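Moving on, here comes chain A:
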Amino acid sequence: MHIDPLPKKPLSGWFGRLHTSLRAVALGALATVSAFAVTAPALAEVPLDQLVRVVAEGGNSFTRTFNPFSPTARWVSTRTMYEPLMIQNYATGKLDPWLATGFEWSADALSLTVTLRDDVKWSDGQPFSADDVVFTFNLMKANPGLIGPASGAFDQYLASVEAVDAKTVKFTFSTTYTPGLYSLVDQFIVPQHVWKDVTDPVTFENPDPVATGPFTTIDAFGTDRYQVTKNPNYWQKLNIEGVFIQGFNGNDQVSAATLSGNLDWGGLVPDPDTTFVALDPEHFGYWWPRTSVVMLQANTTVGALADPVVRKAMSLALDRQRMINTGVWGKSVPANATGLPEGPFKDWIDPKVVEEGASWINIDPDAANKMLDDAGYAKGGDGIRVGKDGASMKYDIIVPSGWNDWVSASQIVAENLKDIGIDVTLRTTTADSWTNSTFTGQFQLSLGSAQRTATPFEFYRNNMATTSVKPVGTPSPNNQQRYGDPKADELLAKFAASTDATEQKSIIAELEAMFSAAAPAIPLYEQPDWGLYNTRRFTGFPTEQDQYAPLSLQMTNGPLLVWPHLERRAE
Partner candidate 1 sequence: MPDITPALEIVDLSVGYAGETGMVPAVDGVSFSIAPGEFMGLAGESGCGKSTIAQSILRLLRAPGIITGGDIRIAGHDMLTSDEAKVRELRWRTASIVLQNSLTSLNPVKTIKWQLQEVLDRGGGSKSPAELLQMVDIDPRRLNAFPHELSGGQRQRVVIAMALALSPQLVILDEPTTALDVIVQQEIFVTVKALQQQMGFAVLLITHDLPLLFDVADRIAVMKDGKIVETATVEAFRRHQEHPYSRTLLSATPRIDFATPDVIRPKDVAHPVLETAHLVKAYGTNPLTGRSMLMAINDVSFRLAPREIVALVGASGSGKSTFGRMVTGLTRPSSGDIIVDGHTPVPVSRRRKSTPRAAQMVFQDVYGSLNPLHTIGHHLRRAVISAPHAQKVDVEARVASLLTEVGLTPPASYLDRRPHELSGGQRQRVGLARALAASPKLLVADEPVSMLDVSIRRDILNLIARLRDEQGVAVLYITHDMVSAGYIADRIAVMHRGQIVEEGPAKAILMHPQHEYTRRLIAAVPGGLGLPDGHTDNHLTEATT
Partner candidate 2 sequence: MALYDTLASARRKAFGSIPVTVGAVILLILVGSSALAQWIAPYNPKRATGGINEFPSLKHLFGTTGQGQDVLSQFLYGGQNTLWIAFTIAVLTTLLALIVALTAAYFRGWVDDVLTLVTNVFLVIPSLPLIVVLAAFLPPGPLTMIAVLTITGWAFGARLFRSQALSLREREFIAAAEDVGERRWRIVAIELLPNMGSVVAAYFVNQVIFAITAQASLEFLGLGDGGQVTWGSMLFWAQNTSALIRGAWWTFVVPGMAIALTAFSLALINNAVDELGNPRLRADRLLRRAGVRKSSASLMTPVKRNA
(Lines give C-alpha, C1' and ligand atoms only; values in the text may rest on other atoms or scores of the structure.)
Protein backbone atom coordinates (compact mmCIF):
# COMPACT_ATOMS: atom_id res chain seq x y z
CA MET A 1 0.00 0.00 0.00
CA HIS A 2 1.62 3.26 -0.97
CA ILE A 3 0.96 6.23 1.21
CA ASP A 4 2.17 9.63 0.13
CA PRO A 5 5.41 9.69 2.12
CA LEU A 6 4.94 13.21 3.42
CA PRO A 7 3.89 13.44 7.06
CA LYS A 8 1.94 16.49 5.99
CA LYS A 9 -0.99 14.27 5.15
CA PRO A 10 0.07 10.65 5.32
CA LEU A 11 -3.60 9.73 5.22
CA SER A 12 -4.91 12.42 2.95
CA GLY A 13 -8.61 11.82 2.37
CA TRP A 14 -8.72 8.25 1.29
CA PHE A 15 -12.33 7.46 1.85
CA GLY A 16 -15.41 8.49 0.06
CA ARG A 17 -18.97 8.53 1.10
CA LEU A 18 -22.25 7.67 -0.50
CA HIS A 19 -25.70 8.52 0.70
CA THR A 20 -27.23 5.14 1.19
CA SER A 21 -30.11 4.47 3.46
CA LEU A 22 -29.12 2.08 6.26
CA ARG A 23 -31.90 -0.13 4.97
CA ALA A 24 -29.36 -1.21 2.40
CA VAL A 25 -27.42 -2.90 5.16
CA ALA A 26 -30.31 -5.18 5.93
CA LEU A 27 -31.23 -5.91 2.36
CA GLY A 28 -28.82 -8.06 0.42
CA ALA A 29 -26.34 -6.75 -2.10
CA LEU A 30 -28.69 -6.45 -5.04
CA ALA A 31 -31.10 -4.70 -2.75
CA THR A 32 -28.25 -2.35 -1.97
CA VAL A 33 -27.81 -1.76 -5.66
CA SER A 34 -31.42 -0.73 -5.97
CA ALA A 35 -31.04 1.41 -2.86
CA PHE A 36 -28.20 3.24 -4.61
CA ALA A 37 -30.33 3.62 -7.69
CA VAL A 38 -32.97 5.27 -5.60
CA THR A 39 -30.75 7.69 -3.74
CA ALA A 40 -28.12 8.41 -6.41
CA PRO A 41 -28.70 11.67 -8.29
CA ALA A 42 -30.81 11.08 -11.38
CA LEU A 43 -28.40 13.09 -13.55
CA ALA A 44 -27.31 11.86 -16.93
CA GLU A 45 -23.69 10.80 -16.55
CA VAL A 46 -21.25 12.70 -18.73
CA PRO A 47 -19.63 9.98 -20.87
CA LEU A 48 -16.32 8.83 -19.43
CA ASP A 49 -14.33 9.74 -22.53
CA GLN A 50 -15.09 13.40 -21.85
CA LEU A 51 -13.51 13.25 -18.40
CA VAL A 52 -9.95 13.40 -17.14
CA ARG A 53 -9.36 10.17 -15.23
CA VAL A 54 -7.15 10.81 -12.20
CA VAL A 55 -5.93 8.58 -9.36
CA ALA A 56 -6.12 10.89 -6.41
CA GLU A 57 -7.95 9.10 -3.63
CA GLY A 58 -7.38 5.56 -2.47
CA GLY A 59 -10.01 3.17 -1.37
CA ASN A 60 -13.40 2.08 -2.48
CA SER A 61 -15.82 3.33 0.12
CA PHE A 62 -16.16 6.96 -0.89
CA THR A 63 -18.84 8.95 0.86
CA ARG A 64 -20.39 12.08 -0.50
CA THR A 65 -18.76 14.59 1.85
CA PHE A 66 -17.17 17.71 0.41
CA ASN A 67 -16.42 19.67 3.53
CA PRO A 68 -13.10 21.36 2.60
CA PHE A 69 -12.32 22.08 6.26
CA SER A 70 -12.16 18.37 7.16
CA PRO A 71 -8.62 17.23 8.04
CA THR A 72 -9.35 14.35 5.67
CA ALA A 73 -11.26 16.30 3.06
CA ARG A 74 -12.39 14.62 -0.15
CA TRP A 75 -9.66 15.28 -2.71
CA VAL A 76 -11.76 17.31 -5.12
CA SER A 77 -12.96 19.70 -2.46
CA THR A 78 -9.66 21.62 -2.46
CA ARG A 79 -8.46 20.58 -5.94
CA THR A 80 -11.44 21.37 -8.15
CA MET A 81 -14.05 23.06 -5.96
CA TYR A 82 -12.92 25.58 -3.37
CA GLU A 83 -10.21 28.00 -4.42
CA PRO A 84 -7.68 30.13 -2.53
CA LEU A 85 -6.79 33.77 -3.07
CA MET A 86 -3.40 32.95 -4.51
CA ILE A 87 -1.64 29.70 -5.40
CA GLN A 88 1.95 28.86 -4.52
CA ASN A 89 3.62 26.98 -7.37
CA TYR A 90 5.96 24.84 -5.30
CA ALA A 91 7.76 23.60 -8.36
CA THR A 92 9.03 27.07 -9.14
CA GLY A 93 8.46 28.93 -5.88
CA LYS A 94 6.30 31.45 -7.77
CA LEU A 95 3.10 32.84 -6.22
CA ASP A 96 0.28 32.97 -8.79
CA PRO A 97 -2.73 35.30 -8.38
CA TRP A 98 -5.99 33.42 -8.28
CA LEU A 99 -9.20 34.69 -6.66
CA ALA A 100 -7.04 37.65 -5.74
CA THR A 101 -5.19 39.68 -8.32
CA GLY A 102 -2.56 41.00 -5.94
CA PHE A 103 -1.61 42.05 -2.40
CA GLU A 104 0.16 44.95 -0.70
CA TRP A 105 1.92 45.23 2.67
CA SER A 106 1.64 48.31 4.79
CA ALA A 107 4.99 49.92 5.59
CA ASP A 108 4.94 48.58 9.18
CA ALA A 109 4.10 45.18 7.78
CA LEU A 110 1.14 45.07 10.20
CA SER A 111 -1.60 45.13 7.59
CA LEU A 112 -2.03 43.30 4.34
CA THR A 113 -4.42 44.45 1.62
CA VAL A 114 -5.63 41.92 -0.95
CA THR A 115 -7.49 42.86 -4.15
CA LEU A 116 -9.97 40.33 -5.52
CA ARG A 117 -10.94 39.54 -9.11
CA ASP A 118 -14.26 41.04 -10.03
CA ASP A 119 -15.41 38.42 -12.55
CA VAL A 120 -15.82 35.53 -10.11
CA LYS A 121 -19.20 33.89 -9.48
CA TRP A 122 -20.16 31.02 -7.18
CA SER A 123 -21.32 27.87 -8.95
CA ASP A 124 -24.93 28.76 -8.05
CA GLY A 125 -24.60 32.08 -9.84
CA GLN A 126 -24.22 34.30 -6.77
CA PRO A 127 -21.38 36.85 -7.08
CA PHE A 128 -18.18 36.24 -5.16
CA SER A 129 -17.18 39.17 -2.94
CA ALA A 130 -14.90 40.30 -0.11
CA ASP A 131 -17.66 39.38 2.35
CA ASP A 132 -17.14 35.72 1.51
CA VAL A 133 -13.44 36.05 2.33
CA VAL A 134 -14.12 37.85 5.59
CA PHE A 135 -16.82 35.31 6.43
CA THR A 136 -14.48 32.38 5.79
CA PHE A 137 -11.76 33.70 8.12
CA ASN A 138 -14.20 34.59 10.85
CA LEU A 139 -15.86 31.21 10.47
CA MET A 140 -12.48 29.59 11.10
CA LYS A 141 -11.88 31.88 14.06
CA ALA A 142 -15.22 30.91 15.54
CA ASN A 143 -14.69 27.19 14.88
CA PRO A 144 -11.12 26.13 15.67
CA GLY A 145 -12.15 22.64 14.52
CA LEU A 146 -12.08 23.85 10.90
CA ILE A 147 -8.77 22.89 9.34
CA GLY A 148 -7.18 24.87 6.54
CA PRO A 149 -3.96 26.67 5.64
CA ALA A 150 -4.98 29.60 7.84
CA SER A 151 -5.93 27.55 10.90
CA GLY A 152 -4.65 29.19 14.04
CA ALA A 153 -3.76 32.40 12.25
CA PHE A 154 -5.78 34.41 14.75
CA ASP A 155 -4.01 32.86 17.73
CA GLN A 156 -0.59 33.53 16.26
CA TYR A 157 -0.53 36.80 14.34
CA LEU A 158 -3.87 37.76 12.81
CA ALA A 159 -5.92 40.47 14.57
CA SER A 160 -8.84 41.02 12.23
CA VAL A 161 -10.12 40.69 8.67
CA GLU A 162 -12.44 43.28 7.13
CA ALA A 163 -13.85 44.11 3.72
CA VAL A 164 -12.68 47.51 2.57
CA ASP A 165 -15.04 47.27 -0.37
CA ALA A 166 -16.64 44.49 -2.40
CA LYS A 167 -13.33 43.60 -3.98
CA THR A 168 -10.79 44.53 -1.30
CA VAL A 169 -9.94 42.68 1.90
CA LYS A 170 -7.72 44.05 4.68
CA PHE A 171 -5.91 41.71 7.09
CA THR A 172 -4.73 43.39 10.25
CA PHE A 173 -1.84 41.71 12.10
CA SER A 174 -1.35 41.60 15.87
CA THR A 175 2.40 41.16 15.41
CA THR A 176 4.66 41.46 12.41
CA TYR A 177 4.70 38.11 10.67
CA THR A 178 5.26 38.44 6.95
CA PRO A 179 5.35 34.65 6.28
CA GLY A 180 1.72 34.70 7.34
CA LEU A 181 0.96 36.01 3.88
CA TYR A 182 1.37 32.58 2.38
CA SER A 183 -0.99 30.92 4.86
CA LEU A 184 -3.61 33.63 4.38
CA VAL A 185 -3.67 33.73 0.58
CA ASP A 186 -3.49 29.96 0.50
CA GLN A 187 -6.78 29.68 2.41
CA PHE A 188 -9.68 28.40 0.29
CA ILE A 189 -12.83 30.50 0.47
CA VAL A 190 -16.37 29.24 1.13
CA PRO A 191 -19.60 31.05 0.19
CA GLN A 192 -21.17 33.04 3.01
CA HIS A 193 -24.69 32.65 1.63
CA VAL A 194 -24.47 28.87 2.03
CA TRP A 195 -22.31 28.42 5.11
CA LYS A 196 -23.92 31.04 7.28
CA ASP A 197 -26.88 28.68 7.72
CA VAL A 198 -24.75 25.65 8.57
CA THR A 199 -25.30 24.73 12.21
CA ASP A 200 -22.02 22.87 12.78
CA PRO A 201 -19.49 23.59 10.01
CA VAL A 202 -17.07 21.05 11.49
CA THR A 203 -19.38 18.09 10.91
CA PHE A 204 -21.15 19.57 7.86
CA GLU A 205 -21.13 16.93 5.14
CA ASN A 206 -21.72 19.39 2.29
CA PRO A 207 -23.00 16.81 -0.22
CA ASP A 208 -23.82 19.40 -2.93
CA PRO A 209 -21.04 21.98 -2.73
CA VAL A 210 -21.35 25.55 -3.94
CA ALA A 211 -17.87 26.82 -4.83
CA THR A 212 -15.86 28.96 -7.27
CA GLY A 213 -13.73 26.13 -8.68
CA PRO A 214 -13.80 24.67 -12.20
CA PHE A 215 -15.60 21.44 -11.35
CA THR A 216 -18.33 21.60 -8.73
CA THR A 217 -21.16 19.45 -10.09
CA ILE A 218 -21.38 15.93 -8.64
CA ASP A 219 -22.38 14.35 -11.90
CA ALA A 220 -22.30 10.75 -10.72
CA PHE A 221 -21.23 9.14 -7.48
CA GLY A 222 -20.37 5.51 -6.78
CA THR A 223 -18.80 3.88 -3.75
CA ASP A 224 -15.45 3.46 -5.46
CA ARG A 225 -15.44 6.23 -8.06
CA TYR A 226 -17.22 9.45 -8.86
CA GLN A 227 -17.21 12.16 -11.47
CA VAL A 228 -17.31 15.89 -11.00
CA THR A 229 -18.20 18.13 -13.93
CA LYS A 230 -18.08 21.78 -14.97
CA ASN A 231 -19.05 24.68 -12.81
CA PRO A 232 -21.34 26.57 -15.25
CA ASN A 233 -20.16 29.88 -13.88
CA TYR A 234 -16.41 29.29 -13.75
CA TRP A 235 -14.38 32.45 -14.19
CA GLN A 236 -11.90 30.92 -16.59
CA LYS A 237 -12.31 29.18 -19.93
CA LEU A 238 -12.33 25.37 -19.62
CA ASN A 239 -11.70 22.97 -22.48
CA ILE A 240 -12.66 19.81 -20.57
CA GLU A 241 -15.93 18.56 -19.13
CA GLY A 242 -14.73 17.36 -15.76
CA VAL A 243 -12.75 14.82 -13.78
CA PHE A 244 -13.29 11.18 -13.01
CA ILE A 245 -11.85 9.97 -9.72
CA GLN A 246 -11.17 6.24 -9.54
CA GLY A 247 -10.44 4.67 -6.16
CA PHE A 248 -7.69 2.07 -5.82
CA ASN A 249 -6.61 -0.18 -2.99
CA GLY A 250 -2.92 -0.41 -3.59
CA ASN A 251 0.17 0.20 -5.67
CA ASP A 252 -0.29 -2.74 -7.99
CA GLN A 253 -3.84 -1.75 -8.75
CA VAL A 254 -2.80 1.82 -9.48
CA SER A 255 0.19 0.75 -11.53
CA ALA A 256 -1.91 -1.75 -13.45
CA ALA A 257 -4.43 0.92 -14.35
CA THR A 258 -1.72 3.43 -15.26
CA LEU A 259 0.28 1.05 -17.41
CA SER A 260 -2.80 -0.13 -19.29
CA GLY A 261 -3.57 3.49 -20.12
CA ASN A 262 -6.75 3.66 -18.06
CA LEU A 263 -5.61 6.86 -16.35
CA ASP A 264 -4.94 10.29 -17.78
CA TRP A 265 -3.27 11.83 -14.77
CA GLY A 266 -1.52 9.85 -12.06
CA GLY A 267 1.27 9.97 -9.56
CA LEU A 268 3.60 7.08 -9.05
CA VAL A 269 4.70 4.07 -11.01
CA PRO A 270 7.86 2.29 -9.94
CA ASP A 271 10.85 2.76 -12.22
CA PRO A 272 8.85 4.88 -14.71
CA ASP A 273 11.37 4.98 -17.56
CA THR A 274 11.28 1.23 -18.12
CA THR A 275 7.87 0.22 -16.85
CA PHE A 276 5.84 3.23 -18.00
CA VAL A 277 7.28 5.59 -20.59
CA ALA A 278 8.70 2.71 -22.61
CA LEU A 279 5.17 1.44 -23.25
CA ASP A 280 4.13 4.52 -25.22
CA PRO A 281 6.90 7.14 -25.35
CA GLU A 282 4.73 9.37 -27.47
CA HIS A 283 1.96 9.78 -24.94
CA PHE A 284 3.22 8.55 -21.57
CA GLY A 285 5.30 10.95 -19.54
CA TYR A 286 6.13 11.94 -16.00
CA TRP A 287 7.66 14.87 -14.18
CA TRP A 288 8.85 14.50 -10.62
CA PRO A 289 9.90 17.96 -9.42
CA ARG A 290 11.62 17.87 -6.04
CA THR A 291 10.12 20.30 -3.54
CA SER A 292 11.22 18.95 -0.17
CA VAL A 293 14.03 17.01 1.45
CA VAL A 294 13.99 13.63 3.19
CA MET A 295 16.00 13.85 6.37
CA LEU A 296 17.41 11.44 8.91
CA GLN A 297 16.19 12.69 12.28
CA ALA A 298 18.41 11.92 15.25
CA ASN A 299 16.65 12.59 18.54
CA THR A 300 18.99 15.09 20.24
CA THR A 301 17.63 14.11 23.66
CA VAL A 302 19.13 10.63 23.30
CA GLY A 303 22.68 10.15 24.58
CA ALA A 304 25.42 10.53 21.98
CA LEU A 305 22.96 11.69 19.34
CA ALA A 306 23.00 15.08 21.07
CA ASP A 307 26.56 15.58 19.78
CA PRO A 308 26.68 17.31 16.36
CA VAL A 309 29.98 15.49 15.68
CA VAL A 310 28.17 12.16 15.93
CA ARG A 311 25.35 13.37 13.66
CA LYS A 312 27.80 14.64 11.06
CA ALA A 313 29.85 11.44 11.24
CA MET A 314 26.65 9.50 10.67
CA SER A 315 25.89 11.75 7.72
CA LEU A 316 29.31 11.05 6.21
CA ALA A 317 28.75 7.31 6.36
CA LEU A 318 25.53 7.40 4.34
CA ASP A 319 25.37 6.24 0.73
CA ARG A 320 22.75 8.73 -0.48
CA GLN A 321 22.96 7.70 -4.11
CA ARG A 322 22.00 4.12 -3.26
CA MET A 323 19.02 5.34 -1.30
CA ILE A 324 17.98 7.29 -4.38
CA ASN A 325 18.53 4.32 -6.66
CA THR A 326 16.59 1.81 -4.59
CA GLY A 327 14.03 4.17 -3.07
CA VAL A 328 13.08 6.40 -5.99
CA TRP A 329 14.67 4.64 -8.97
CA GLY A 330 17.38 7.26 -9.30
CA LYS A 331 14.90 10.06 -9.75
CA SER A 332 16.46 12.47 -7.25
CA VAL A 333 19.71 14.02 -6.09
CA PRO A 334 21.50 13.96 -2.76
CA ALA A 335 20.40 16.81 -0.52
CA ASN A 336 22.77 19.70 0.20
CA ALA A 337 23.97 20.94 3.56
CA THR A 338 21.30 23.65 3.88
CA GLY A 339 18.51 21.08 4.07
CA LEU A 340 16.65 23.08 1.41
CA PRO A 341 15.44 21.63 -1.93
CA GLU A 342 17.14 23.34 -4.88
CA GLY A 343 14.07 23.51 -7.08
CA PRO A 344 11.78 25.96 -5.26
CA PHE A 345 14.50 27.67 -3.18
CA LYS A 346 17.30 28.16 -5.68
CA ASP A 347 17.31 31.94 -5.02
CA TRP A 348 17.45 31.38 -1.25
CA ILE A 349 20.28 28.90 -1.10
CA ASP A 350 23.73 30.29 -0.36
CA PRO A 351 26.20 28.40 -2.60
CA LYS A 352 29.03 29.01 -0.09
CA VAL A 353 27.18 27.06 2.61
CA VAL A 354 26.49 24.23 0.18
CA GLU A 355 30.13 24.07 -0.84
CA GLU A 356 31.53 24.01 2.68
CA GLY A 357 28.75 21.74 3.90
CA ALA A 358 29.78 19.12 1.35
CA SER A 359 32.45 18.11 3.90
CA TRP A 360 29.80 16.43 6.05
CA ILE A 361 27.42 15.40 3.26
CA ASN A 362 29.54 13.62 0.66
CA ILE A 363 30.02 9.95 1.54
CA ASP A 364 33.32 9.12 3.28
CA PRO A 365 33.10 6.33 5.89
CA ASP A 366 36.81 6.54 6.78
CA ALA A 367 36.48 10.22 7.61
CA ALA A 368 33.41 9.34 9.63
CA ASN A 369 35.30 6.71 11.62
CA LYS A 370 38.13 9.11 12.20
CA MET A 371 35.78 11.83 13.41
CA LEU A 372 34.27 9.47 15.95
CA ASP A 373 37.61 8.09 17.09
CA ASP A 374 38.95 11.62 17.56
CA ALA A 375 35.81 12.62 19.40
CA GLY A 376 36.50 9.73 21.77
CA TYR A 377 33.75 7.35 20.80
CA ALA A 378 35.88 4.21 21.05
CA LYS A 379 34.64 0.85 19.81
CA GLY A 380 33.57 -1.62 22.48
CA GLY A 381 34.32 -5.35 22.55
CA ASP A 382 31.44 -6.06 20.21
CA GLY A 383 32.75 -3.54 17.69
CA ILE A 384 29.99 -1.12 18.66
CA ARG A 385 31.12 2.36 19.71
CA VAL A 386 30.42 3.52 23.23
CA GLY A 387 28.91 6.92 24.01
CA LYS A 388 30.22 9.41 26.54
CA ASP A 389 27.52 8.23 28.90
CA GLY A 390 28.97 4.73 28.67
CA ALA A 391 25.98 3.44 26.74
CA SER A 392 26.97 1.54 23.63
CA MET A 393 25.63 3.20 20.50
CA LYS A 394 22.74 0.91 19.63
CA TYR A 395 19.71 2.63 18.11
CA ASP A 396 16.39 1.77 16.54
CA ILE A 397 15.29 3.54 13.39
CA ILE A 398 11.52 3.58 12.98
CA VAL A 399 9.55 3.95 9.75
CA PRO A 400 5.95 3.27 8.87
CA SER A 401 5.72 -0.04 7.07
CA GLY A 402 4.46 0.52 3.56
CA TRP A 403 6.33 3.75 2.92
CA ASN A 404 8.74 1.59 1.03
CA ASP A 405 11.02 4.35 -0.33
CA TRP A 406 11.63 5.42 3.26
CA VAL A 407 11.97 1.90 4.60
CA SER A 408 14.54 0.96 2.00
CA ALA A 409 16.39 4.21 2.75
CA SER A 410 16.34 3.28 6.45
CA GLN A 411 17.65 -0.18 5.62
CA ILE A 412 20.58 1.47 3.90
CA VAL A 413 21.08 3.84 6.84
CA ALA A 414 21.23 0.85 9.15
CA GLU A 415 23.78 -0.88 6.93
CA ASN A 416 26.00 2.20 6.50
CA LEU A 417 26.03 3.08 10.18
CA LYS A 418 27.02 -0.48 11.14
CA ASP A 419 30.16 0.16 9.09
CA ILE A 420 31.16 2.98 11.44
CA GLY A 421 30.39 1.04 14.58
CA ILE A 422 26.88 2.31 15.26
CA ASP A 423 24.41 -0.53 15.58
CA VAL A 424 21.07 0.44 14.05
CA THR A 425 18.04 -1.85 13.83
CA LEU A 426 15.19 -1.12 11.48
CA ARG A 427 11.71 -1.25 13.02
CA THR A 428 8.71 -0.80 10.79
CA THR A 429 5.52 0.19 12.55
CA THR A 430 2.00 1.20 11.63
CA ALA A 431 1.69 4.76 10.40
CA ASP A 432 -0.07 5.92 13.55
CA SER A 433 2.38 4.48 16.08
CA TRP A 434 5.20 5.98 14.02
CA THR A 435 3.48 9.38 14.13
CA ASN A 436 2.92 8.90 17.83
CA SER A 437 6.60 8.20 18.59
CA THR A 438 8.03 10.88 16.33
CA PHE A 439 5.57 13.62 17.30
CA THR A 440 6.12 12.95 21.00
CA GLY A 441 9.89 12.68 20.58
CA GLN A 442 9.93 9.12 21.90
CA PHE A 443 12.28 7.68 19.29
CA GLN A 444 15.99 7.46 18.55
CA LEU A 445 16.30 7.61 14.79
CA SER A 446 13.60 8.23 12.23
CA LEU A 447 13.03 9.72 8.83
CA GLY A 448 11.18 12.95 8.25
CA SER A 449 10.65 15.53 5.59
CA ALA A 450 9.87 19.22 5.64
CA GLN A 451 6.49 20.62 4.76
CA ARG A 452 6.40 22.43 1.44
CA THR A 453 6.46 26.13 2.17
CA ALA A 454 6.81 29.33 0.20
CA THR A 455 9.99 30.42 1.98
CA PRO A 456 12.67 28.54 3.96
CA PHE A 457 11.37 30.37 7.04
CA GLU A 458 9.15 27.54 8.28
CA PHE A 459 11.82 24.98 7.59
CA TYR A 460 14.35 26.59 9.90
CA ARG A 461 11.74 27.52 12.47
CA ASN A 462 10.51 23.94 12.57
CA ASN A 463 14.01 22.51 12.90
CA MET A 464 16.01 25.00 14.97
CA ALA A 465 13.76 27.45 16.82
CA THR A 466 13.50 26.91 20.58
CA THR A 467 9.83 27.95 20.23
CA SER A 468 9.25 24.85 18.12
CA VAL A 469 10.78 22.49 20.71
CA LYS A 470 8.12 20.66 22.70
CA PRO A 471 9.06 18.58 25.76
CA VAL A 472 9.39 14.85 25.09
CA GLY A 473 5.91 13.33 25.48
CA THR A 474 3.92 16.26 24.11
CA PRO A 475 3.02 15.65 20.50
CA SER A 476 4.25 18.19 17.98
CA PRO A 477 4.47 17.85 14.20
CA ASN A 478 7.60 19.98 14.15
CA ASN A 479 11.17 19.71 15.40
CA GLN A 480 10.83 16.06 16.28
CA GLN A 481 14.57 15.88 16.94
CA ARG A 482 14.01 18.46 19.72
CA TYR A 483 16.83 20.83 18.67
CA GLY A 484 16.64 24.50 19.60
CA ASP A 485 19.02 27.48 19.39
CA PRO A 486 18.07 30.95 20.76
CA LYS A 487 20.14 32.58 18.02
CA ALA A 488 17.84 31.02 15.46
CA ASP A 489 14.86 32.57 17.28
CA GLU A 490 16.32 36.06 16.87
CA LEU A 491 17.04 35.56 13.17
CA LEU A 492 13.56 34.15 12.56
CA ALA A 493 11.96 37.06 14.38
CA LYS A 494 13.94 39.49 12.22
CA PHE A 495 12.80 37.63 9.14
CA ALA A 496 9.17 37.69 10.19
CA ALA A 497 9.34 41.43 10.73
CA SER A 498 10.84 42.15 7.32
CA THR A 499 9.11 42.77 4.05
CA ASP A 500 12.37 43.29 2.17
CA ALA A 501 13.35 40.28 0.06
CA THR A 502 17.10 40.93 0.05
CA GLU A 503 17.17 41.33 3.84
CA GLN A 504 15.20 38.13 4.24
CA LYS A 505 17.61 36.31 1.93
CA SER A 506 20.63 37.32 4.00
CA ILE A 507 18.87 36.20 7.20
CA ILE A 508 18.13 32.82 5.62
CA ALA A 509 21.76 32.55 4.55
CA GLU A 510 22.82 32.89 8.20
CA LEU A 511 20.30 30.24 9.22
CA GLU A 512 21.61 27.96 6.48
CA ALA A 513 25.11 28.34 7.90
CA MET A 514 23.85 27.56 11.41
CA PHE A 515 22.06 24.50 10.10
CA SER A 516 25.14 23.26 8.27
CA ALA A 517 27.21 23.83 11.42
CA ALA A 518 24.92 22.06 13.87
CA ALA A 519 23.25 19.48 11.62
CA PRO A 520 20.01 19.40 13.67
CA ALA A 521 18.79 16.96 11.06
CA ILE A 522 20.71 14.99 8.45
CA PRO A 523 19.52 15.81 4.90
CA LEU A 524 19.44 12.65 2.76
CA TYR A 525 17.92 13.29 -0.65
CA GLU A 526 15.35 15.51 -2.27
CA GLN A 527 11.86 14.06 -2.20
CA PRO A 528 10.21 13.91 -5.64
CA ASP A 529 6.56 14.83 -6.02
CA TRP A 530 5.00 12.01 -7.99
CA GLY A 531 3.23 13.06 -11.13
CA LEU A 532 2.66 11.38 -14.48
CA TYR A 533 0.37 11.88 -17.45
CA ASN A 534 -1.05 10.04 -20.44
CA THR A 535 -1.74 12.38 -23.37
CA ARG A 536 -3.68 9.91 -25.49
CA ARG A 537 -6.90 11.73 -24.66
CA PHE A 538 -5.89 15.02 -23.01
CA THR A 539 -2.95 17.35 -23.49
CA GLY A 540 -1.54 20.38 -21.71
CA PHE A 541 -0.12 18.85 -18.55
CA PRO A 542 2.76 20.72 -16.88
CA THR A 543 6.15 19.30 -17.73
CA GLU A 544 9.80 19.87 -16.92
CA GLN A 545 9.85 22.23 -19.91
CA ASP A 546 6.60 24.01 -19.07
CA GLN A 547 6.57 24.37 -15.29
CA TYR A 548 3.39 26.45 -14.97
CA ALA A 549 2.34 24.14 -12.13
CA PRO A 550 3.56 21.08 -10.24
CA LEU A 551 2.29 17.84 -11.75
CA SER A 552 1.65 16.24 -8.36
CA LEU A 553 -2.03 15.54 -7.65
CA GLN A 554 -1.49 15.47 -3.91
CA MET A 555 -0.11 19.03 -3.86
CA THR A 556 -2.65 21.40 -2.35
CA ASN A 557 -4.18 23.70 -4.99
CA GLY A 558 -1.63 22.58 -7.57
CA PRO A 559 -4.25 20.96 -9.81
CA LEU A 560 -6.28 24.22 -9.84
CA LEU A 561 -3.46 25.70 -11.91
CA VAL A 562 -3.64 22.80 -14.34
CA TRP A 563 -7.31 22.45 -15.25
CA PRO A 564 -7.54 25.50 -17.51
CA HIS A 565 -4.52 24.27 -19.50
CA LEU A 566 -5.95 20.86 -20.32
CA GLU A 567 -7.43 20.19 -23.73
CA ARG A 568 -9.24 17.21 -25.18
CA ARG A 569 -7.29 15.69 -28.05
CA ALA A 570 -9.26 15.76 -31.28
CA GLU A 571 -9.99 12.23 -32.53
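We take it that a residue touches a chain if its C-beta (ideal position, glycine included) is under 8 Å from a C-beta of that chain, and two chains touch if they have at least 3 such contacts; residues count from 1.
Criterion applied: all candidates are chains of the complex that A comes from, given by their letters.
All figures in this text were calculated on a predicted structure; none of them were measured in a lab.
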| item | value |
| --- | --- |
| Chain touching chain A (counting every copy) in this complex, out of 1 or 2 | 2 |
| Residue ranges of chain A touching candidate 2 (in the complex, touch as defined) | 1-2, 250-252, 255-256, 259, 269-271, 274-275, 322, 325-326, 329, 399, 401-402, 404, 407-408, 411-412, 414-415, 425-430, 433 |
